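So, chain A:
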Amino acid sequence: MSDTIEVDGKQYGVDEEGYLANLNDWVPGIATVMAAQDNIELTDEHWDIINFLREYYEEYQIAPAVRVLTKAVGKKLGKDKGNSKYLYSLFPYGPAKQACRFAGLPKPTGCV
Partner candidate 1 sequence: MSILHTVNKSPFERNALESCLKFATDGSALLLFEDGVYAALKGTAVEPHVNDALARLKVYVLGPDLQARGFSAERIIEGVSVVDYAGFVDLAAENGKVQAWL
Partner candidate 2 sequence: MSEVVKKFMYLNRKAPYGTIYAWEALEVVLIGAAFDQDVSVMFIDDGVYQLTKGQDTKAIGMKNFSPTFRTLGDYEVKKIFVDRASLEARGLSQDDLVEIAWEDFETEEEIENIVEVIDSARVGELMNESDAIFSF
């Protein structure tokens, strides 16, 4: 995997697992490009989770583990979305890991 990702003609640094090197560099286009690399076209439902993760990080300074994400999404966006089946349907590589990457966050704390 290369150490940068190109979005709208700009290069952004990423780590060896593809997570954005600098959280503050994030622009929505990064999520779109990362998703395209994973063969996902982002819908409003994806963006709900991506934006939720960015807000969660802003408030608590960590990327939540998957079961915490599931719980927190349920609280915020409704129980129909706060379950792993729904979240895995949006982010097949793991809702916390993949969605956090799209959101420009570090790899979630507590992902084993």
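Going forward, a contact is a pair of C-beta atoms (placed from the backbone, for glycine too) under 8 Å apart; a residue touches a chain by one contact, two chains touch by 3 or more; residues count from 1.
Criterion applied: all candidates are chains of the complex that A comes from, given by their letters.
A quick note: this is a predicted structure, and the numbers were derived from the prediction, not measured.
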Pick from 1 or 2, the complex member that touches chain A: 2
The residues of chain A that touch candidate 2 in their complex are 59-62, 64-65, 67-68, 71-72, 74-75, 82, 109-110, 112
